[in-house]
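All protein chains of the complex are present and in place, except for one that has been dropped.
What follows is chain A.
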Amino acid sequence: QRKASPGYPLIQERPKWDNKAQYLLTCIGFAVGIGNVWRFPYLCQIYGGGAFLIPYLIALVFEGLPLLFLELAVGQRLRKGSVGVWKTINPVIGGVGIACLIVSFLVGVFYNTILAWVLWYFFHSFQEPLPWSTCPLNESRIDYNLECKKSTPVNYFWYRETLNITPDIEISGSVEWGMVICLASAWCIVYICFIKGIDSVGKAVYVTSTFPYLVLTIFLIRALTLPGATDGLLYLFTPDWQTLTNPRVWLDAATQIFFSLSVAFGGLISFSSYNEEKNNCERDAVLVGVINSATSIYASIPIFSILGFKATTAFNACKDENILALTNYFEFSDQNITLQNYDYWYEYLNTTYPEKFQSLSLRECDLQKLLKQSVSGTGLAFIVFTEAVISMPGSQVWAVLFFVMLFSLGLSSMFGNIEGVLAPLNELKLLPRWMPKELISAVICLISFLVALLFTLSSGNYWVEVFNGYVGSVPLLIIALFEIIGVIYFRGMKTFSDDIYIMTGRRPNIFWKACWMVISPLLLLVVFVAYVIVQAQTRPTYQAWNPDYEKFPETEEKLYPDWVFAIIILLCVVPVISIPLVALYQLLRGRFRKSSVGMELNPYDNDAFVTDTQEQKTQRA
């Protein structure tokens, strides 16, 4: 909103939230993303089920909540976006804001590609039968397509018909036009929600942040009534206390909490800067953090019920196959061997006719082994879940609901990413004044779309994995570390406590102070160092879908070629290089300014009055 009155220049009012609920829903939506649905349940499964909750909650309390509180407080008090606040605290650490800008942009580009994939599946869920339930025929129309027969229809639909993936990251292939259309749609939807800045975002989040909870509840009820759901849930939640002795578990818990809360993107700072100054940000931070973790746990219940259902269905299908083979071979009457008495007959036949039995080479049907097949990420959503949905009555409804839920979760996270790009851009004053915000948003969305066309190539999935693994990890840890150092040591604990006193009416208690000054930086440093060590130990590899691989349909593990490795290094370094660069620039400039001031003798200054120093200026700010 710009106001112009005669005689005065254009005053630009800072945008404001219509009400507290919009602000909270936006922050919760930003924190709760697709990772809550497809990363947390996977971690729970591989790290001993219920036992994983302990390191997870400890990490939330000692690392997640302090960081969240810090960001919200800083944004609300200094009333600027991520570049402005760090410049205000001390121009030397102004580079942190620029790093946030670059990371938000890069993450936004690949994250929306995932949403484009979700849209593709959503569009294709309106068919009967679902396109991923059967194999297409091959050219001669006598048999099914070979690649599909060797793997599964679900795998074929994902790797071939959706991605048309190449066997290697070096083979780029061509642009997939279906995916380009979906990507354009995804960016258009992001644009329409962001067209009026937080005025439109604030209204969009009423839907995008609440709808996933509705769908999760529907899935919870449906999933709990499926056969085999209890097997899945038991498997998930049975705690294996042994895993707590593995340091990798603690590392992954701390890492997961950090990335799950979406701190260090700069978006949270911007969102809280649109608040009124006297707002209890301590309560907001605790609320957002707790709701984020609660959503992860809540989402894992239907996910695991459905995984249990899928394992049971596969188990029964395996047994049915064996029953048919036995019945045909031994010429028993039809339905003499059933699922119920399968075990008895199996033992009996094995002991009575061992050689004949062996000659049949029956498949080993093991429910535990099927339950152990753990998948995370795109594999969970587009392969495992879609396969489970085929076996559920009313498949189209469940598929549509699921993909709309994923899209809402991702869209509300995208708002934070875009805000983390737009607010710093405005503050850096790189753009001409005459550009309205609608045009700026359109330009940003267009540029992001053009960059994301890289991911619509046939090798696009491999590139998304590269971005996901390296942009969204190391730079964020570094930024968060500098944020804590910036606030606690550059602004000072005392000043910051005063800030919080002004905003909430009481100073932070000993718990927050201990976390900010010691525990959280230490935890972040340990996570960062351990992360780098673990990554540096082995040459990074990726899983390639290669139909010519001898162990197909297993994915082939390949090493990243050198040029991709160089790009990975660039992705880790370029976002954070602005921090030392800006620090250096400011230090040099400060030295020059000091020396130039010394040269000028001001005839009008008789030193009777002391001019404002930098610290006093920032203290009053």
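Observations on the model:
Please note the rule applied: a residue touches a chain if its C-beta (ideal position, glycine included) is under 8 Å from a C-beta of that chain, and two chains touch if they have at least 3 such contacts; residues count from 1.
Everything below uses one rule, namely that contacts and distances are computed from a predicted model.
Looking at the choices "Actin-related protein 2/3 complex subunit 5", "Collectrin-like domain-containing protein", "Aldehyde dehydrogenase" or "Aminotransferase class I/classII large domain-containing protein", the name in the UniProt record of the chain not drawn here is "Collectrin-like domain-containing protein". The residue from A:90, A:185 or A:586 that touches the chain not shown here is A:185.
Touch with the chain that is not drawn comes from one residue among A:19, A:242 or A:328, which is A:328. From the set A:168, A:438, A:465 or A:498, the residue in touch with the chain omitted from the display is A:438, counting the whole complex. Note on the undisplayed chain: of the listed residues A:127, A:368 or A:541, the one touching it is A:127. Contact residues of chain A toward the unshown chain are 120, 122-124, 126-127, 134, 136-137, 141-144, 181-182, 185, 188-189, 191-192, 195-196, 200, 327-328, 331-335, 438.
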